[in-house]
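Every protein chain except one is present and positioned as in the full complex.
Every chain is named by a letter (A, B and C) in the order it is written, and numbering of its residues begins at 1.
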Amino acid sequence: MDTISSQLEAQVIEVPSWAYGNSGTRFRVFGSPGTPRTIQEKLADAAQVNRFTGLSPKVALHYPWDKVDDWAGLKAYAEELGLELGTVNSNTFQDEAYKFGSLAHNDPKVRRKAIDHHLECLEIMNEIGSTDLKIWLADGTNYPGQGDIRRRQDWLAESLATIYAELGAEQRLVLEYKFFEPAFYHTDVPDWGTSFAHVNALGDKALVCLDTGHHAPGTNIEFIVAQLLRLGKLGSFDFNSRFYADDDLVVGAADPFQLFRILWEVRRGGGFDPATGVAFMLDQCHNIEDKVPGQIRSVLNVQEMTARVLLLDADELAAAQDANDVLGANEILMDAFYTDVRPMLAEWRESRGLPGNPMKAFAESGYLAKIAEERVGGAQAGWGA
Amino acid sequence: MDTISSQLEAQVIEVPSWAYGNSGTRFRVFGSPGTPRTIQEKLADAAQVNRFTGLSPKVALHYPWDKVDDWAGLKAYAEELGLELGTVNSNTFQDEAYKFGSLAHNDPKVRRKAIDHHLECLEIMNEIGSTDLKIWLADGTNYPGQGDIRRRQDWLAESLATIYAELGAEQRLVLEYKFFEPAFYHTDVPDWGTSFAHVNALGDKALVCLDTGHHAPGTNIEFIVAQLLRLGKLGSFDFNSRFYADDDLVVGAADPFQLFRILWEVRRGGGFDPATGVAFMLDQCHNIEDKVPGQIRSVLNVQEMTARVLLLDADELAAAQDANDVLGANEILMDAFYTDVRPMLAEWRESRGLPGNPMKAFAESGYLAKIAEERVGGAQAGWGA
Amino acid sequence: MDTISSQLEAQVIEVPSWAYGNSGTRFRVFGSPGTPRTIQEKLADAAQVNRFTGLSPKVALHYPWDKVDDWAGLKAYAEELGLELGTVNSNTFQDEAYKFGSLAHNDPKVRRKAIDHHLECLEIMNEIGSTDLKIWLADGTNYPGQGDIRRRQDWLAESLATIYAELGAEQRLVLEYKFFEPAFYHTDVPDWGTSFAHVNALGDKALVCLDTGHHAPGTNIEFIVAQLLRLGKLGSFDFNSRFYADDDLVVGAADPFQLFRILWEVRRGGGFDPATGVAFMLDQCHNIEDKVPGQIRSVLNVQEMTARVLLLDADELAAAQDANDVLGANEILMDAFYTDVRPMLAEWRESRGLPGNPMKAFAESGYLAKIAEERVGGAQAGWGA
Partner (left out) sequence: MDTISSQLEAQVIEVPSWAYGNSGTRFRVFGSPGTPRTIQEKLADAAQVNRFTGLSPKVALHYPWDKVDDWAGLKAYAEELGLELGTVNSNTFQDEAYKFGSLAHNDPKVRRKAIDHHLECLEIMNEIGSTDLKIWLADGTNYPGQGDIRRRQDWLAESLATIYAELGAEQRLVLEYKFFEPAFYHTDVPDWGTSFAHVNALGDKALVCLDTGHHAPGTNIEFIVAQLLRLGKLGSFDFNSRFYADDDLVVGAADPFQLFRILWEVRRGGGFDPATGVAFMLDQCHNIEDKVPGQIRSVLNVQEMTARVLLLDADELAAAQDANDVLGANEILMDAFYTDVRPMLAEWRESRGLPGNPMKAFAESGYLAKIAEERVGGAQAGWGA
């Protein structure tokens, strides 16, 4: 434990502002008492996650969902809460203009509008001191023939280059890919290869964002992690978990061993070294479970799995691999996975003034009852606002 | 053509009232000018589909989306439009009470509420002369451990039996299954096996509804069609098409050859014989395309593919199959699939006073412009109302 | 641990004779020194697995791969090794006659031959005292149109009924289903629904075999386990694990949490109660890893996961489920999964005269070196013989 303590110490998991608002499926968005009405209330909730875990001092924003008039004021407010404002996520999928795409749209006026939206994001980033512009695009088509797949790639490349040109010296553009949804025939950035081809063409400040829920069934995600780290192009993670499609469940909930393998490749490729610049973010939807404890559960899952990964004896593993000892090498990996790190982590947390069991401590804090009582009236935040 | 003319004549494709309203994804529902505000306007749109194709004299309703005070009046209005009211679809996924399930909910009060909703549907069916109650359930859980899979099956069986007991002599209960969504860990009726086990236990008036978009990747759907027809348990189809999940695209748009194979097994199993009682319905979402022509395109796709299937020389195929002539048997099937039946069908339509090219005729009718102009104000219908 | 000790005591995992022979892919079968040449040598290897784990006193046979002249002698030999002969697996996929199917073949002569093969299996079962006849069929077609899906079901039903009629009073027929392979278009028993429909028609002595690698991507297997137990039709498991298709890897190697969830539903449905009659078998291929330790690893994986499942506080879970406490219920499940049962199990094993670490003890036994030295010449056993 001593050996991994400093690495755990350095761990930061960025939480998404939108996880504290309501979300759902096309069938129904269920609300819950106490859901934030404003970005300020979302930050207050995020501060709870950090307070009980010490893991999430950074909050990613979504623009325009989190739009305020006074960005400097928001930054100051976050700092009062012990938080930093992180990645800015653009949104070009809810305006009427984007019905048929945004940065890859066939109409240059729509592309311009979408580019301008991103330039606005850059301005906000300048104001709040954020370094990462994350671009996820809903662009695509629903029917074969509907769009010109080839030209859309060219338009996309041109749009991205225009945005890239405006990045500050310390700023980065991370391009997320997604297998499908909301487009149901073709998606303009459907896989890591496409994202890589684009960021590779753009330059050093462009990187790939890997959302763990955005792949075809059966995809070996840790391979992509290893490959992107090798290519120097892994910019960030959007963690969540899935059984079927982009289910956006709590990270580690669906296939904890997959999370372990992913984090192992992060370690193997040096991705826990801050110099590598990999941002670890959550991107989840708490459709039916309580949101704040849902987030606490999530950051703890990442922490626990990181601890397992850090405890693995890499030299021993390498030796077994060199000997092609299939069962032996596998057993070394599994041994780390099956180690119950929870008691160690509880102790470690307590030694740093944090509750040993953050879930329990939060439940006992009465926070959920408090916000349910206080936050009455107004419109609960969701994806639409 | 002569030989199949009477079979084409008999073809009825039931259209869903909700296809004429707005729909979308969790990311955005885009509206369009002229979208119906009421069930009456939906019926008016559906009447257009029937007017230009002669294929869809029947409209399926969704309750409570299509709730009216005067059901007899609605029936009369439909008849004026040359339409019949068909299957009644229940809805137990949008009320706050159903956050954790409906007929399979752990709370008996919620189950009772959901049962009562279905009994209300039966009353409506009595008033409008509808024979089919279609049950699709959103019931399921998002996280392992959240619910008791086993007990939920028992509760579900009990709820279904209570509803089944109230069916009239000529009424049927059709139970739809779905692989996933909106539940992301387990779904209470996820596959045809589950649906079959339940309707088999219920009795002769309970049947399975097969939605072509509700299967795991790679599932051989025509096999299920053949099996359910063999077991005497295929109650109805919900036609649509998919590339990924439950995309609800225009039937035949994603994999036309699959539609052909499905309809071939329908023919092979006698499913085009009205005595078999198979209902052919659409269940689609026209998220970005125009709705009325989207429905016209859909019913034409089913008609065209049916014509190809009917033209197949079944004796020749059986002979090649008996001889295990792999390539020969396959070629007989492909020959029917590759036959361009469109000119024949155009002629056949014209001979019966219908436009040869319904898509073109509808476009020239100016109907879309007319409703865009007339239907101003009010709330466009969607899944929420 | 005390509370679950007797349940662990009762656990029997049946090992497959063919796991000790060579296997591979269509690209290559790699051999290894010491691979058995005869069923006697396979049994000797299986006895090692049981010697070091105490878990696998039963060996499933494959006919005709394990054909001998003297079945009584084989039984006696097994008993000398402390083993019992278990399930008999039929094989109707390697004879030239079965190119286009066996029990579902269009030619009645081929069906008769396949039926006779199964009757021969029943005779062997009588001689060796085996109760279970397991039927997995390679039957299917590669091209649309090649076969008549519907008639093949009827032929299959007829063939099964003929075999079923010959079952002894204490014997069972378990019908395995498989998503695909070796057939690439349609498979005659592709899913649990089909298997259930057939065994349901046959009678009480016919049950379903669930192979954990035989499902479409994303299938919730534990749901099927729960459903089959509820329907009283779960006859046996074929355990293995998969990332893609029917990979036949070591059980628990690909998705340990899935194995946990499956075994939880076994417990929930009473499947660990011997009275339920569920047989727990392995069906794996050790293509590149050592076979005997591969099997030891596998039975230990099942044992460890069973211990986790048995430790779960079912009452606490039910209470959280009744309260719809999503995160709380999930946490109870995860807590059991994350518990490191290995030290407890090591102690428990030692208390019963078994090695605490069977993998290590076996490695130190020198058995692999011994058989590599002794088993020289002859033809190594594989799927072909």
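By definition in this document, a contact is a pair of C-beta atoms (placed from the backbone, for glycine too) under 8 Å apart; a residue touches a chain by one contact, two chains touch by 3 or more.
Here the structure is a predicted model, which is why all the values come from computation and not from measurement.
A.B. asks: Taking the complete complex into account, which shown chains does the hidden chain touch?
C.D. replies: A, B, C
A.B. asks: For a quick check of understanding: of C:20, C:52, C:71 or C:179, which residue touches the chain that isn't displayed?
C.D. replies: C:179
A.B. asks: Which residue, C:76, C:201 or C:288, contacts the hidden chain when the whole complex is considered?
C.D. replies: Counting the whole complex, the residue in contact with the absent chain is C:288.
A.B. asks: Among B:31, B:217, B:277 or B:356, which one touches the chain that has been omitted from the display?
C.D. replies: B:217
A.B. asks: For the chain that's not shown, point to the residue among A:45, A:222 or A:246 touching it.
C.D. replies: The single option touching the absent chain is A:222.
A.B. asks: Among A:180, A:338 or A:383, which one touches the chain that has been omitted from the display?
C.D. replies: A:180
A.B. asks: What is the set of chain A residues that contact the non-displayed chain in the whole complex?
C.D. replies: Chain A touches the chain not shown through residues 99-100, 106, 141-150, 153-154, 179-180, 185-187, 190-194, 196-197, 200, 215-220, 222-224, 226-227, 229-231, 257, 261, 265, 268-269, 317-318, 320-322, 324, 326-327, 329-334.
A.B. asks: Where does chain C touch the missing chain, residue by residue?
C.D. replies: 23-30, 93-94, 96, 99-100, 138, 142-144, 179-182, 184-185, 217, 242-245, 247, 249-250, 253-254, 287-289, 383
A.B. asks: Since one chain has been left out of the picture, which residues of chain B touch it in the full complex?
C.D. replies: Answer for chain B: residues 217-218, 220, 243-244, 253-258, 288-290, 293-294, 297, 304, 326-327, 330-331, 334, 337-340, 342, 359 touch the chain left out.
As a working rule, only the chains that are shown with their structure count from here on.
A.B. asks: With chains as vertices joined when they touch, what's the shape: line, ring, star, complete or other?
C.D. replies: complete
A.B. asks: Find the geometric centre of each of chain A and chain B from their Cα atoms only, then give the gap between the two centres in Å, rounded to an integer.
C.D. replies: 38
A.B. asks: In chain A, what residues contact two or more other chains?
C.D. replies: 217, 243-244, 253-254, 288-289 - these are the residues of chain A that touch more than one other chain.
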